[in-house]
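Take a look at the following structure, please.
Only one protein chain is missing from this complex, and each of the others stays in its spot.
When the chains are written out, they are named A and B in that same order, and each has its own residue count from 1.
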Amino acid sequence: MKRVLEGSHAVAEAVRLANVQVVSAYPITPQTHIVEIISDYCAKGKMNAKFIPVESEHSCLAALVGAQSAGVRTFTATSSQGLALMHEILHWVSAARLPIVMVDVNRALGPGWNIWTDQTDSLSQRDTGWIQLYCEDGQEVLDTTLQAFRLAERVNLPVMVVLDAFFLSHTYEPVDVPEQKEVDRFLPSYSPRFNLDTRNPYTLSPLVTPAFYMEMRHDMALAMDEAMTCFAEIEEEYAALFNRRYGSVEAVTCDDAEIILVTSGTITSTTRLLLEELRAKGEKVGLLKMKMFRPFPVEAVCRALGRAKKVAVIDRNFSFGAGGVFAQEIKAALYKLPVRPTVFGYIAGLGGRDVTTDILEEIYIKTRETDLPSQESIWIGLQEVKYAN
Amino acid sequence: MNTPTMNLKPLFMPRTHETTEGNKTGSWRYLRPRYEDKTSPCSTACPAGEDIARIEMLSAQGFFKEAWETILRENPLPGVCGRVCFHPCEGVCNREGFDSSLAIHTIERHLADTAARNDLKPALEKLASQPQKIAIIGSGPAGLSASWFFTMLGYACDIYEALSEAGGILRWGIPEYRLPAPVLRTEIGRIESQGIRIFTGKHISESELNKLRGNYSTVFMGCGYSRSTPLGVSGETSESVKDGLEFLRSVRQGEKPSCQGLSAVIGGGNTAVDVARTVIRLGGKAAILYRRRRQDMPAFAEEIAMAMEEGVALHELLAPGAIEAQGDQYKLILRKMKIEGQDKDGRGRIVPDGDKTSEVTVERIFTATGADVAEPWYNPPSDKSGAITLSHCQIKFDKEGIPLVYGGDLTNVTKNVTQAIASGKQAAMAIDTYFQQGRDAIESRLASCRVGDGLSLSMEVYMQGARRLRSSHIVQPEEINTDYFQFEARVVQPRLLVEERTGSFNEIDMRISANLAIREASRCFNCGLCNQCDNCYIFCPDVAVIRGRNMEDRHINFDYCKGCGLCAAECPRNAVTLEREGL
Partner (left out) sequence: MIEIRFHGRGGQGTVVLTTLLAHGLFKAGYEVQSFPFFGVERRGAPVEAYLRLDKKKILARTNVTAPDHVVVQDQTLLNSIDVTKGLKPGGWILLNCSTPPSDMSRFGNNRVAIVDAGRIALKHKLGSRTSPIVNTAMMGAFARMMETPPMKDIIAAIREEVPSDPEANVAAAQEAYQEVVILGLITSEDKK
């Protein structure tokens, strides 16, 4: 049934439907609404789950390491500095092969305290061995969260579902909330591949010497590769039941496009609006929405962008000394092509600054009017600043 | 069943079914930890050898009865000692260098008072009855102590006391405001309940002593020093100079001698202070005249301070020279003294300051410069042939080999209540050893019961109690891991106000609550005593510490102990010893 839900609420509904057994969380704006609702569900018995309040995000994820190792399905949500504080345990979870699902609400990192959206928090965790999926609207948030449990439990790697602060987390819109029975068909109750058991004792996460460490990491690499194909299968199953699919990437009018805008998160929606206008004017423009960031969908990216002349990657994030993270990854992906489009890297909307259709159009026109990018990263909408004496 | 997770690729992940049990890390060990209780400095300093670390541990846990019984194994008079012992234990407390020493005497008194209030009966070990009977002359602390320990060792004891009530100096020499009679009666009642008979009003003469020696297997002489020594100055008469101890005795017997006007008290010991403070309570004025300085006085510093608060005057460096009667009053001529160099005991050596004198006119003069036996034959004979001389007693044998033991003030170098208790204990041990193993065994047997390296003896060790395993190593401050302790202020002894004190003989020190006692006892480092804090268990990286149901069960699994020494390092109280592994 379609209901008007907040993005945070869509996450909570998915977690309820997923029959999660242990939730641990430490509150941080803009993640708070998610865990408020879940803790309420746990308290009122709407979810048969244990909610563990903790004193920090580090402890939060550590608690889930224990719970998931004991053999239950777990969930947490965090944001920004909270995710940064989890960093050590992020590595632990993936190497311990624990299929934990987490939602990260993208929020800028401080100081320069800022509670608004910015992808640097999640993207700077790209090497931790977590699968990362970025969402565009409330419906996708709900669907992706459900799929995340299937994906995680299939390859035994953790999944991070990512959504923009406020533009998605705090926005109400109609979302189709599936019936529990239907969800159960897609996502049965958790059956762990290993769990702590006093009748069959073993050591988890022992010392791994150089003799085996590489093999262990290689197995994680294989699992990450497998996640790419599994995700497509899981999406097919989901579409068969619920008639919605998103793809690891979504290419919109890319086939004949000379210029393709590459986006992620809620900027994608606004870009769709612009795309309609530009196409109506006869511009040969396309849009590539990046949903999956880890594993990075190299093949799909090359397929979508290979024929274009120019690609404009819009990054709501920045890696200092390198550039926008999506731009870097897109460039690396395209390298294998014999003939490659020119990639323009744009930085926009950091710290929650609005990315309007006007800004997107400015990016498009800049790309169209220049042969080669003037800089590695082109910052859009910068104001003049006055430096203090 | 669970279709989505079927046909999964196997995982190669950090997980092993192999246990670490096969890795016997014990083979790496070159240092070996051992649970070894050690001796706390307080116990060594306590003349009665009380197991203070254990007493405080039990008190902190609220086991007041058990703590009290632990005292009684070494000292039959905790209610007395909690009040009047000058607590040398606190002077050596390892906590002193951390914040401040533990108020050991305050807890001791609390335990005794709690036992008295609840009419507790101690459950103490007692050896099988012996055929020998013991006679004890004098019911002061030495006699009471001897009877207590002789009884523990299985001997029947009779005490002969000259005065109307038992207690000796405790009953007749120490003022009520420091040691109320009901406290003493409770203690003596408990001693009697062990089967000891006390015959009061039964003065023993020298000829009667010989008769007793026929009826008993041993006689213990604990007659004490009950007479003040004379000043030895011109003009000294029984009229002009009163015996300080006699004065205190008369007051405790219920008399209220007139103390109007100014009384001079000659001396610097506790008796002098007691006399002066008693004079104040009887409405008089008192001046202590001392030939040395205040810091040289043998009296307890706190007693001196309280005396001065109560209005006692103190005049230093004045020695009595002569006394002249002036009507009803006396003129006391005093020689002025000065300090020149140092005596052997570290106090300033005094010499007359030329011919300088001063005078004071007083209503009466008390002497409290020292004490002596009431009858000369109480003293041990100067002929030591065939006698055994121990630190706290002397044993003389008659022709039949019947021992006569001199103890308490008669033989002690330092004469105070707790030393007297030590004397009674030593006598009981020595005589028991003599009866059981013969005279030659005495020295080594007593040496094996020493607490640490001092003169104190432990009856619990003598009786082969659990604490015999405690080593004689005295725990030093640097051996305490103070990371595990927090600064905490020492309990403040609640006292009567000065105005309340001077108007009556009510006890000055008030009781403390059980809560405060527990908090104070919790400050104890429990030097050298495992109190099952489990630090070794928590820190052992090889899970080689095996806990048991009690302290004795705790042990180390040497298959896995690799000798890293963390248990010893993290033991807050040095109850783990690390030794080199043998071949």
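What to note about this one:
Heads up, the rule we're going with is that contacts are C-beta pairs under 8 Å (C-beta built on N, C-alpha and C of every residue); 3 or more make two chains touch, one makes a residue touch a chain.
It should be emphasised that the depicted structure is a prediction, and the values quoted were computed from it without experimental measurement.
Although it is not drawn here, the omitted chain touches the following shown chains in the complete assembly: A.
Interface note for the absent chain: among A:S59, A:Q81, A:T342 or A:T357, the touching residue is A:T357. The chain not shown here is touched by just one of A:H58, A:H91, A:R126 or A:H170, and that residue is A:H170.
One of A:F75, A:W92, A:W116 or A:Y134 touches the chain omitted from the figure, and that residue is A:W116.
Although one chain is not drawn, its touching partners on chain A can still be listed: residues 2, 4, 6, 30, 115-116, 164-168, 170-174, 266-267, 269-270, 272-273, 352, 354-357.
We adopt the following convention: only the chains that are shown with their structure count from here on.
Averaged C-alpha coordinates give centres for chain A and chain B that are 75 Å from one another. Per the touch definition, chain A reaches chain B in the complex via residues 95-97, 150, 153-154, 156, 187-188, 191, 193-194, 201-206, 208, 215-216, 218-219, 222-223, 226. Residues 1-5, 8-9, 11-20 of chain B are the ones that touch chain A when the two sit in their complex.
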